[in-house]
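Shown here: the complex without one of its protein chains, the others still in place.
Naming follows writing order (A and B), and every chain is counted from residue 1.
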Amino acid sequence: MRFILRRTAFYAFTAWAAITINFFLPRMMKGDPVSAYLQKNQGRISPEAIDSLRTLFGLDSTKSLLEQYIDYWQLLLSGDLGRSFSKGLAPVTDVIASAIPWTIGLVGLATVLSFALGTAIGGLIGWRRGSRADAIVPVATFFSTVPYFWMGLIAIAVFSTTLGWFPASHAYDKGTQPGFSLEFAGQVIQHGFLPALTLVIGSLGGWILGMRNMMITVLDEDYVTVAQAKGLRPVRVLINYAARNASLPQLSSFAMSLGFIVGGTLVMELVFSYPGAGKLLLDATTAKDYPLMQGLFLVITLAVLVANIIADVAYAILDPRTRQMEA
Amino acid sequence: MTTLEFRDVTKKYRVRGSGELIALDKVNFTLTSGRTIALVGQSGSGKSTIAKILTQLERVSSGQVLLDGTPIPTWGRPLRRYRQTVRMVFQDPFASLNPYHTIRHHIERPLRLDRVVPADQVEEEVFRLLNRVRLSPEQTIDRRPHELSGGQRQRVAIARALASRPALLIADEPVSMLDVSIRLEVLNLLAELQREANLGVLYITHDLATARHFSDEIMVLHHGKVVEHGPSDDVILHPTHPYTLALRDASPDPEKHFAASTTIPGATT
Partner (left out) sequence: MTHKRNAFGRLGQTFAMFRNGKSVAGLSILGAFCLVAIFGDWIAPYGPLDKDFTALRQAPSWVHWLGTTHMGEDVLSQIIYGTRGVLVVGFTAGVIATFIAVGIGVTAGYVTGWRSESLSALTNVFLVIPGLPLIIIIASQYENPSLLLISSVLAITGWAWGGRVLRAQTMSLRNRDFIQAARANGEPLYRIIAVEMLPNLTAIIASSFVGTVIAAVLGLTTLAFIGVIPITNLNWGTILFWAQQNGAFPDFWWWYVPAGLCIALLGMALSLINFGIDEYVNPRLRSAGERARAMRKKGFVLSDRVTAVRPRATDDDSTRQ
């Protein structure tokens, strides 16, 4: 119970911190690009939209900072993140909502795949320590220190430009209407394969290494020795005794690394022109679309928080100690 | 002549989920220079809590600790001056010396901190202290703890405790982590130093035999309470509390066969 309370407090605090950072970011900005934009586009924006933009970017110089802060919260709670300058003044929430599913679908899949695969390989290498499988470690390390965008570009150069196996960009063929057809699904898989593959290869090394090191440490524990001495089959010892305990720290570092994963996907979406949240953020930066930038940062941070909560729940289910505490 | 008095000292710890743990319950005793009190009890009886309060690593919950009649200070310069008077030798010589630093550092620090001798005489004083604990200064001064044996390390810890010339010394099970063969040597050294410097020693132990041999008084602690306190021989020969009796009978006596296994009331392990 205590555990749940503490975690809840932590998430509430982090969410509050992220939102507050978001509140102060534009207020530290030099110059005033937003009011310049508003001036240029007078008449095209409705008065309510101008009001919310003023609140978001701290243009109400008549109000105190505290009042601005309260207004800002009210705006957020009503789901208003302002209007996007570069997308024809569409509401920022709508723009983000159209991009998010692509990111979550592709990146979520690639991340879970990479985590599962890396943990399995790492566990096996740790179990058969000293064998030829150790050679995987330096290879995996190399791929995790290669800059992701470079690997992506080379993958495009080899597999799509030269060999022509996969399309080089976008989430589906141009001119196709998104829909629930078999053809469309096939296109999505074809377009998503290369980005997913590079994401998995790029992040695999960390999981392999972390699991291998935990496994080696756990294998020295007495309960593993006892399990072997009892004559249990090696596979059972490996899975039920060693891997189960070794993978717990993996899970918590999984939660903690989500923030980094988001960074990686951003670059992936740039390289593959994938229409997700990361690409949107980069486009917003180049177009100096401040409302969209702000809204995206907020949404990305909250998404990472939600993923953290999921990882926490998974941890609680797998770790009997936390389960007992709740009972 | 220095006197340290515990007056109705009580120490409670807050324990998560289960309320309070009373580690010390109205403990009274007086330690004076030149005398040795043995503090005997099982693990968890509150012995270490007394040591921590004396060194002010912990504060009392209620009651008073008086040094020469005045309450001991709790912070700042007065606290440092108090700490100069009361020093402690820890139980585990493998843990009480910083693995990163040389023996010189360990003994030099209190000398410099309390300005026991002028700066240019510090080295000389370190040599003198090492000689006093029967260590060869030339061979030990620039070594690190891991290069010394357990007995040698405990001597270093004793030298460190004596460096600021305290009036009172707390020895928290000083030999329990050492090889049996060198325990007596270290205890004899402590006794000798005590006589030389007229120290008041609080000897914390669970070994009744050495307690009787090396101390003037024995105080038995059980579940945070003093259940017996008196001159050493009286306590050993005529125990009044059943716990002391059990403790005495439980200590191995080579002349006695294992007739019946005695259980100590309240023993946890």
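The rule is simple: a contact is a pair of C-beta atoms (placed from the backbone, for glycine too) under 8 Å apart; a residue touches a chain by one contact, two chains touch by 3 or more.
None of these values were measured; they are calculated from a predicted model.
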item: Given B:Leu79, B:Leu184, B:Ala209 or B:Leu237, the one touching the chain that is not displayed; value: B:Leu79
item: Residue touching the undisplayed chain, where the options are A:Ile21, A:Ala185 or A:Ile239; value: A:Ile21
item: Touch criterion as defined above, residue of A:Ala110, A:Val188, A:Ile201 or A:Val304 at the omitted chain; value: A:Val304
item: Identified contact with the non-displayed chain, of B:Leu24, B:Val65 or B:Ile141; value: B:Ile141
item: Contact footprint on chain B, counting only the chain that is left out; value: 55-57, 79-80, 83-84, 87-88, 90-92, 95-102, 104, 109-110, 113-114, 141-142, 144, 157, 160, 164
item: Chain not shown, touching residues in chain A; value: 10, 13-14, 17-18, 21, 25, 28-30, 127-131, 134, 141-142, 144-151, 153-154, 156-158, 161-162, 213, 216-217, 219-220, 224-225, 228-229, 234, 238, 256, 258-260, 262-264, 266-267, 270, 278, 281-282, 285, 288, 293-294, 296-297, 300-301, 304-305, 308
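The criterion applied here is as follows: only the chains that are shown with their structure count from here on.
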item: Where chain A and chain B are represented by their mean Cα positions, the distance between them in whole Å; value: 56
